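Have a look at the structure below before the remarks.
One protein chain omitted, others in place.
After this line comes chain A, so read on.
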Amino acid sequence: MRMRECIFPIYKLRCSLSSHLILLSSLELGNMNQLSSKMATISGSYPKGGQDKPQISFEDQWPKMQPTIVKLLRQESVNRPEWQDMFYSVHQVCLWDEKAAAKIYKALQENIAEFIGQAQQRVLAHSEDQALLKAYISEWRKFFDQCSYLPKPFIQVEVSLNNHPSNNSVGKKHRGDDSNVRKLMLDSWNNQIFMNIKQRLQASAMKLVRAERNGEAFDSQLVIGVRESYVNLCSDPEDKLKIYRDNFEKSYIEATESFYQVKATQYLQDNGVQNYMRYAFSKLKEEETRAKKYLEPASGSIQALMDCCVGVLVTAFKDQILAECPGMIKDNETEKLQLVFKLMDRVPDGIGSMLNDLEDHIKTAGLDDMKLWADVITQDSEKYVERLLELFRRFSSIVSSAFCDDPRFLTSRDKAYKLVVNDTSVFRLDLPTGRQGPAVKTQPESRCPELLANYCDLLLRKTPLSKRLTSDDIEARLRDVLLVLKYVQNKDVFMRYHKAHLTRRLILDASADSEKEENMVEWLREVGMPADYVNKLARMFQDIKVSEDLNSQFKEQYRLAKGPIGDSINIKILNAGAWARGSERISVSLPLELEDYIPEVEEFYRRKHNGRKLQWYHHMANGTITFSNSVGRFDLDVTTFQMAVLFAWNQRPKDKISYENLRLATELPDPELRKTLWSLVAFPKVKRQLLMYSPEVQSPKEFAENSTFWVNQEFTVIKNGRPQKRGKISLIGRLQLSTERSREEDNEGIVQLRILRVQEAIIKILKMRKRISNAQLQVELVDILKNMFLPSKKMIKEQIEWLIENKYMKRDEADINSFIYMA
């Protein structure tokens, strides 16, 4: 049996069964041991240290071993006996001759050197790049294969060398890849051939890669083979990739860089920036694919190369590329922007300026749009919200299609959109700054929250809009409002208006859908509106239910006592804490018909409850009256104030009554009377008004004491252009619940509440911190209040002063910029 046939199957199993090899060799070794002990018995003496010339010496054995070694190096056939003899000889000589290991090692070294010298000559015989690479790779592969076999028979040598006191540092790792003989082989190759021709190898390999970059085809296995030789060549167990990294990787990266330094500049000059961007992007991809082919995986090489490519292809032209960005954002060129984004995202600090560009665009485009539509949107909250949402969708679609919804760009969108929403150049809400009434100085805020609240009212109230929309549409639009609301700084203003509208809807039974009303409260909670605000709304719903029960009880009793007339009254008795804290009550002299009910209701309530007092809120009350004139009979929905005014004519239907006398009859305060009369003489969209008056004026303020009013006997409801004999009309309009001073008061109320909130928050922080610097206090304060409003520096300062004055806190004597809590 020829050795070649023996080695071959082992060679095939090399990777998966290296232990098999070791097993085999120790098996062989076991046989040898038996043999040698036999021999020792025969010769009669076992070698002990310090004996005469060994019976089996290196010098005797080497001539038998050497031809096999040379055959192995040359990958020539070695038959089984030859192979087994090698083990036997090595074992024997090491057993008998204590100096044999060193001698064998030295002799091996010489033989390997000689072989490598020959191999080098064969390689260098080729001058053409591809042929040289081919020759080298083939020599190397053969040699490298043998690095796995040649060391096998010399395990005994390894043991002896490693046990030698001077070699202790090598330790006991003498097997497999770490074997001394293997290391000897690799180091010899490295020093003898590799060092001499590595420059030529690299140059040739890089030439091939360069040719590939220029579109020429070649056998990529040549480059891959060179790389593998670099990787395998290293015998340093600490850093097996050292030779590869210091040589192959380095020259690959350098070659790539210098290639693109020329090409990229050229391409940019010839094709312009926008085409260049595409070029750079495709080259980055191409180089990544190539690197995966030619560079060692899991070595960090690919990352290093890509860093280099990004540097030479992108970073070098960063300014030119970024300069394109603002125009692209403006023109919504999302594909190109995506390219810029993908390129710049790989550059250190590449997208910073893109974020700024996006923010600038949103600010400018948003505000320009608002100004363009100012006339419409300041009048129409629906249009306003639509515009805002349109803008939001537009900006979001850029962020999504151009910047892949990258969180950094989303943050920029939010930041800039917030500025648009809170901008005061188109709408402003003037809030008094001082604590004493409507001050001269005002601090403008966006009217956005007010308009959002108005829009919600349109959706939640019975209106033409809410009737037109499906339930899902309404829900979707309410969600839209919540989306914009997230960006509103003064959320407290929204809540105040929303609460006013809700109050109005609940008291007038004007909600389009009570389930949606209550859902909205929960949605407000979900988007993070302050809990105490939301809880107040929830409390109103509970309270209105309590009141409904009470109303049915009252009506039942009243019907029993007074007959069907009980049907003509409904009562809402509400918890003042939930509905009307601090709100103004307006006195009015009720018509007798209404006045009669009052004691009945009060008596009923007194019997049901203890310790409660009732206050009538007639400006919230309303009803239906029947009006008869020459044309017909009409049902009119009116406020209680309108009722009080109209009933003044019941005693004298034909009379003209002066303003002064109406005031005496109704006892309404001047502004309310004017407003009420105006609603009866000039109700919007009514063709024939209920009251006539003289002299003509342009606004309610112009009514004089002696202005006269009389009932229009030709009043009628006009339907399809024709007067009707019967009909129903509501004259309540937007009158109810908003008293003349209410708007001003609303705004003042907001300021009062903010002052209170700031004080509370300061105390809360101080209680926790005991001592805090002014700067830190400001930060924590804004954090606590941010879901409601943004407190101005001035307001904070004033409240700190007030709290110091009132001994809730004091300045630190040691540090004037710090405050201390005073319990």
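Following the convention adopted for this analysis, contacts are C-beta pairs under 8 Å (C-beta built on N, C-alpha and C of every residue); 3 or more make two chains touch, one makes a residue touch a chain; residues count from 1.
Methods note: contacts and distances are computed from a predicted model.
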Which of "RING-type domain-containing protein", "Queuine tRNA-ribosyltransferase catalytic subunit 1", "General transcription and DNA repair factor IIH" or "Cyclin-like protein" matches, in UniProt, the chain that is not displayed: "RING-type domain-containing protein"
Residue in contact with the excluded chain [from A:V70, A:A323, A:L614 or A:I718]: A:L614
Candidates A:D219, A:D239, A:D270 or A:E593 - the one touching the absent chain: A:E593
Given A:S258, A:Q553 or A:N650, the one touching the chain that is not displayed: A:N650
Sole contact to the chain not displayed, among A:A538, A:V697 or A:I804: A:A538
Residue ranges of chain A at the interface with the undisplayed chain: 507, 509, 522, 531, 534-535, 538-539, 542, 567-577, 579-581, 591, 593-594, 597, 601, 605, 608-618, 620-630, 635, 640, 643, 646-647, 649-650, 653-654, 711, 713-714
